[in-house]
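I have a structure I would like to understand better, so I am pasting it below and will then ask my questions one at a time.
Shown here: the complex without one of its protein chains, the others still in place.
Chains here go by letter, A, B, C, D and E, matching the order in which they are written, and residues are numbered from 1 within each.
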Amino acid sequence: MEFETGFTSAPDGSVLTRFGRTMVLCTCRVVPGVPRFRAEGSGWMTAEYCMTPGSTNDRFQRERRGAKGRTMEIERLIGRSLRACVDLAGFGDHTVHVDCEVLQADGGTRTASISGAFVALALAADSMIERGLITRSPFKGTLGAVSCGIIDGVPVLDLPYEEDARAEIDLNLVLLDGSAIVEVQATGEEGVMSRAELDALLELGTAGVRSLAVVQHEALGAGACARLGLQALA
Amino acid sequence: MEFETGFTSAPDGSVLTRFGRTMVLCTCRVVPGVPRFRAEGSGWMTAEYCMTPGSTNDRFQRERRGAKGRTMEIERLIGRSLRACVDLAGFGDHTVHVDCEVLQADGGTRTASISGAFVALALAADSMIERGLITRSPFKGTLGAVSCGIIDGVPVLDLPYEEDARAEIDLNLVLLDGSAIVEVQATGEEGVMSRAELDALLELGTAGVRSLAVVQHEALGAGACARLGLQALA
Amino acid sequence: MEFETGFTSAPDGSVLTRFGRTMVLCTCRVVPGVPRFRAEGSGWMTAEYCMTPGSTNDRFQRERRGAKGRTMEIERLIGRSLRACVDLAGFGDHTVHVDCEVLQADGGTRTASISGAFVALALAADSMIERGLITRSPFKGTLGAVSCGIIDGVPVLDLPYEEDARAEIDLNLVLLDGSAIVEVQATGEEGVMSRAELDALLELGTAGVRSLAVVQHEALGAGACARLGLQALA
Amino acid sequence: MEFETGFTSAPDGSVLTRFGRTMVLCTCRVVPGVPRFRAEGSGWMTAEYCMTPGSTNDRFQRERRGAKGRTMEIERLIGRSLRACVDLAGFGDHTVHVDCEVLQADGGTRTASISGAFVALALAADSMIERGLITRSPFKGTLGAVSCGIIDGVPVLDLPYEEDARAEIDLNLVLLDGSAIVEVQATGEEGVMSRAELDALLELGTAGVRSLAVVQHEALGAGACARLGLQALA
Amino acid sequence: MEFETGFTSAPDGSVLTRFGRTMVLCTCRVVPGVPRFRAEGSGWMTAEYCMTPGSTNDRFQRERRGAKGRTMEIERLIGRSLRACVDLAGFGDHTVHVDCEVLQADGGTRTASISGAFVALALAADSMIERGLITRSPFKGTLGAVSCGIIDGVPVLDLPYEEDARAEIDLNLVLLDGSAIVEVQATGEEGVMSRAELDALLELGTAGVRSLAVVQHEALGAGACARLGLQALA
Partner (left out) sequence: MEFETGFTSAPDGSVLTRFGRTMVLCTCRVVPGVPRFRAEGSGWMTAEYCMTPGSTNDRFQRERRGAKGRTMEIERLIGRSLRACVDLAGFGDHTVHVDCEVLQADGGTRTASISGAFVALALAADSMIERGLITRSPFKGTLGAVSCGIIDGVPVLDLPYEEDARAEIDLNLVLLDGSAIVEVQATGEEGVMSRAELDALLELGTAGVRSLAVVQHEALGAGACARLGLQALA
């Protein structure tokens, strides 16, 4: 997992996230105001996720007549996860738009999106502090996500697409500061899993998220981490 | 949880599912043929989920310009869950459409839909056997689902809407024969959960699904359960 | 024709209407305010009609990409008919949403919807009076609707679907207090009708609506009828 | 009512229909084949209706995101009416598309469309006979339509828009050969009508349709009428 | 090229434009106010273009699920061209809607639409002056457009459809007062063109637009031209 910050210069935060062969461009835009369903000054954040047509081996059809169910499910997961790692009110009277463009898809695009979006969001928040738009960090901790699965009975982290398609069981794990559970989604479309298998996947995933946090903090730099109150995991 | 079979007479299987104040009408339609992406004779099953406008205290806007993300996420969950409890090939050259109409929503509509859809599907399969469309049961076991959450620190099963909205943490659990995990979705939009809390919810949910299976089998009747190979949980 | 009031508990009025094998769930929601094209305080009412996928022998495709012409035609008929039996201004600064969900379709769904929606609307208005939202009944009279047709030369009331499809001529009649004409729609897609045949259908339909009013009043109860100023037909 | 045939040269039949200030361009296109739901060689006909933005005093918004309910209701009426005046099988393995473009709207656009579409359809059928696509007339008779209403208690034929908006009651009448009833649609959005008023409107409308037939036959010419078997009304 | 003004009476300006066999009905509607993205009182103008289904030899499918790319491209061209011949602020706090309905298409519909829309717009502006809505002409000059192409090596003006389809090269030219270039679009889908060929087409097109202006001024009449400050070309 690599995070290339500043890949594009325009948005408030821009990170090219590489995760194996998977590449996701995560950008943030901070705009004034909040949606009508939020009280003034209480902040809001939304996330969008998009597979580009060239990202897959079979051309992925552009979603111009409405997003498909899978896309919407992933967008909702990204949005919920990001909202869990911040105090929304900390954004004041701003809405943060997070956009995840999948430039190359080889498994784990949703967890790469979450992990990269966290970095982009941290850059945006740091820039907001610098510009005086907000006065203190809105973050509760570091957000990370990994996917893992069971192949031929063995738990494996971060499956590339070919292996992912073979996995009997698939788990996506989103953690705050490498321990508190934000989201667990375990599904066994081709099979079912025992409680013991679930436990093994949770162990494996937790270790994965923890090592990921080190890379995220490096990408942000010590100064930004300090300003945002993001601490190394215990 | 109650399952009123034969609530409507038209479809292949029809079940009015009551779960507290929640009411979901689950129907099945068996149609010849499978979609083009499936090999001939290998069966298919799809699920749709719909909140009726009168089902909620605030009128729910009819989804005529495309389903919302929440609806699509739930539909995908129902479809994956149902496909996990059968051998699709057992439906031969037929597609089974499952429709879940939420007539009254008071929490747990997705798990009530899955549990009721299982009963409707079992009725449809039993009818297919009777009509000679298939020769043996396509079922791998009994499918059940419950939701639970943590309120004021206490794990609680089957939250009505008002409590659900207060829950810091929400878990949906789908099991086969009361033990094998089909789907786990745990989310903490308002908070995060510890591993211990997740374990407590999994215990509670498992017990809930197991007692639900008794009611599902009663609704189907001993004859249908025998013909479909659905056995009492150990 | 039967009207099971209070079938669901959530909405302002809820009626499960049975008409032969046809089943329509009619619900009302009263919300504050009126659309911009209405003067403040002058009331408004809208109606929606929806065939559920499980309601027909061939699965009815859910209308998620826009309602079909037949659906919109029926919705407009229901809305116009309901607006004819009330003084809209009597709803003050409220909009009443009426929703008709067809759970089982066996002919006459549009007239069953109108007749059932009237009962649901009356329940909602009665509840509004009770809650002090309005001070007097907005009703001009009792609204009822039937369909009839000519089969093998004989006028017949309330055709089930199989006969309806055979009918050369089809008439939908909506009356106020069993005599004043709100809507007449006569169509002879498979044939034409003479003026004498139209007259015979109008006679038959009028008798049908009059006997229906008795059942509607029983479902509402004498107290509600009195509060709403709905009188037995002369 | 005037019918200017050959207003455009491209389509199989083209008629500019004028009816007071109302102007509707009715065109036909005959294309090979029938839709899949029709048996081969059994013919089909469809109709579309469109208000152009410049046709009304307030600019009518172009329906590019789906037709509105009123438009679909009118299209269905035009289609049913036209199908009632022909033996569809007489079109053999062809589909006839009828398009009604309202260039100026001043009341009665749906009945002007039906009456003009009949003339365009007759021209198209005559051309089909001439080109040897069909060997005999598909027509059962002459189709005509008028609207009328009651204003200040007086039945009036063919209301211009301003009077139409004032009418308490509105009736659209479609007849075959000036006597057999194809469609009756009577609605009293602002009021209700007695049976006697309905009878008076039916008398008035019937006389209107009969005098219209003379103009339609003149526009077609004696030769075409003879070839198509359209006879002067008794 | 002919311009039949006042073809319909309802809109602010109405012109039936004939150009060979091509027929386009151009209408204007002036409505109070400007869109939110324009400063109050700074005027706005939009254009829509629509092929009617009966306008082509193969029935053109009505664009009810969104306009196609070709339609949108043409609309944008018409809008930009019209905005170039006026000072938008001259319309004050009004928005002018221009609608071009293609009743018959035989090549050059976009340039016929621009030339006819100019005449309709001039009529609307003249009417606005007369009604006191604006006090002076918003026009910078006379707008005209032609298309031309190269067939078998020879530059030809105003190609009918059959020749247009054969042309290797296609040029649309929009000029102000017959000399200043508003838009040039040259495309060689079937081939490419040399600079010399482009020059020849520009010469030919310029001559075409200049002779067109005479017809446009005649259609408007000397009085309107004077009031609007439209002068004969030098």
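Here, contacts are C-beta pairs under 8 Å (C-beta built on N, C-alpha and C of every residue); 3 or more make two chains touch, one makes a residue touch a chain.
Because the structure is a prediction, the values reported are computed rather than measured.
Contact with the omitted chain, checked across A:V31, A:A89 or A:A165, is made by A:V31. Checked against the full complex, the one of A:T56, A:S127, A:S179 or A:S211 touching the unshown chain is A:T56.
In the full complex, chain A contacts the hidden chain through residues 7-11, 14, 21, 23, 25, 27-29, 31, 48, 50, 52-59, 62-67, 97, 99, 101, 103-106. Counting the whole complex, the residues of chain E in touch with the unshown chain are 66-70, 72-73, 75-76, 80, 83-84, 176, 179-189, 191-195, 197-198, 202.
Operating definition for what follows: only the chains that are shown with their structure count from here on.
Here the repeat of B-C among D-E, C-D or A-B is D-E, since over half of its contact pairs match by residue number. Look at where the CA atoms of chain C average out and do the same for chain E: the two points lie 51 Å apart. Centroid to centroid, with C-alpha atoms defining each point, chain C and chain D lie 29 Å apart. Of all residues in chain A, none touches 2 or more other chains.
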